[in-house]
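The complex is shown incomplete by one protein chain, all other protein chains being positioned as in the whole.
Let's look at subunit A:
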Amino acid sequence: MFVSDFRKEFYEVVQSQRVLLFVAWDVDALCACKILQALFQCDHVQYTLIPVSGWQELETAFLEHKEQIKLLIKQDDDLEVPAYDDIFRDEQEDEAHSGNESDNGSEPSEKRTRLEEEIVEQTMKRRQRREWEARRRDILFDYEQYEYHGTSSAMVMFDLAWMMSKDLNDMLWWAIVGLTDQWVQDKITQMKYVTDIGVLQRHASRHNHRNEDEENALSVDCTRISFEYDLRLALYQHWSLHDSLCNTCYTAARFKLWSVHGQKRLQEFLADMGLPLKQVKQKFQSMDISLKENLREMIEESANKFGMKDMRVQTFSIHFGFKHKFLASDVVFATMSLMESPEKDGSGTDNFIQALDSLSRSNLDKLYHGLELAKKQLRATQQTIASCLCTNLVISQGPFLYCSLMEGTPDVVLFSKPASLSLLSRHLLKSFVCSTKNRRCKLLPLVMAAPLSMEQGTVTMVGIPPETDGSDRKNFFGRAFEKAAEGTNSRTLHNHFDLSVIELKAEDRSKFLDALVSLLS
């Protein structure tokens, strides 16, 4: 939906009606949903919430409610829309262009007869029309060829709330979590992330400047959001420093922790900073205060020596009460694990509702449960990566690398969901790039497969673009998968909103891969 004034054309239309909200299974969509729910509660708007995990569910739910639907709103990561004009301007241009042409054509037409004029004009018009259509097809092909993400939808919702002056600290936190989710899953470029962080920082200082004033300091229970230039280690404040160093993709890949040599380098790193091993393996909260004081700067310095230049990243943290402090990335990992946890109780939407609830302040126990699940997930990811690299499961198929998880691999059930599998694949690619000496292999994209369901014999397949420093995160695997499936008549399901993740019957796997190889080479 293209709107120019978000508030008037969207919110005020919707405010007086009953709303049906479809939400995708994504942390960013959850955050946008929370903000929208808070706005609806302020204005007493009735709404129904339906989680959808893919295009098929969207269609069935839409058909169920078809009679009552007038306007459709979907929460999703926005796929970048090229300028509105690009696709539609051609028509006007062409009309203006043809207007000019006919003017030019009319001057020498004095020599021609009228009939010829008309025929010439018509053929010119038909040619232009064909040219225009060809150009349009090119633009649409370019548009649909790559898949990438625009501004986080949680931030878009927060802008709406700000325009209506109903923005609160809580909503700002959800917008921050939405943006951080995009960064954690490598969906946006570093540049965009830093720009968006700047935008959010202005909002944060506007809401939270009273914390510095001692006279009128807020109650301890109020949420406080502060900007931090904090370490990149996942969940390090809720785990031990050693565990966090071992299970964060960035450090694990750079140290090559799957090899013995890598473990030694880790010990060197810790010794370089003067952190005793016993302290580092304790829970972070219980570490010596004298060690924690300059921890960030010390780690950054030592990390620079060991070749890790981006150890610190700009992010935000929230704290309320005396005990609870969370970084934005902690909440992202926790919510993602809650949403994709393999425990199946009742319908599939239970996990969704749990994850949605964990984002609000009153359900901290769910958030802590999510943190535990996230720790398990990160550990399982690192162990799977280590085993894949040590047993050389990543093979080069020519134009891309391929890796397939076998049925009996431990924790393989954790990786059947799209977001977990994508995260595993990205980390695997990063680790592989650090471990291989083959220059050509470093620039290849990766296709990863994991078993999805034993009874139906399906696998989930995901495609990751090559790992380069300045990559613009555009993913061409969506179209490639579609074409390969068409070409070989494989039974595939392109259900997920993220088109680079598909489900495939295990028997069709080899011919699908062959088609993909020929397509991409």
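Some observations on this one:
Heads up, the rule we're going with is that a residue touches a chain if its C-beta (ideal position, glycine included) is under 8 Å from a C-beta of that chain, and two chains touch if they have at least 3 such contacts; residues count from 1.
Keep this in mind: contacts and distances are computed from a predicted model.
Taking the options "Isocitrate dehydrogenase [NAD] subunit, mitochondrial", "DNA replication complex GINS protein PSF2", "Thiamine pyrophosphokinase" or "Coatomer subunit gamma" in turn, only "DNA replication complex GINS protein PSF2" matches the UniProt protein name of the chain that is not displayed.
Of the listed residues A:Val194, A:Cys222 or A:Ala271, the one in contact with the hidden chain in the full complex is A:Cys222. Among the residues A:Leu168, A:Val199 or A:Ile353, only A:Leu168 touches the chain that is left out of the figure. Listed here are the subunit A residues that touch the chain not shown: 41-44, 165-166, 168, 215-222.
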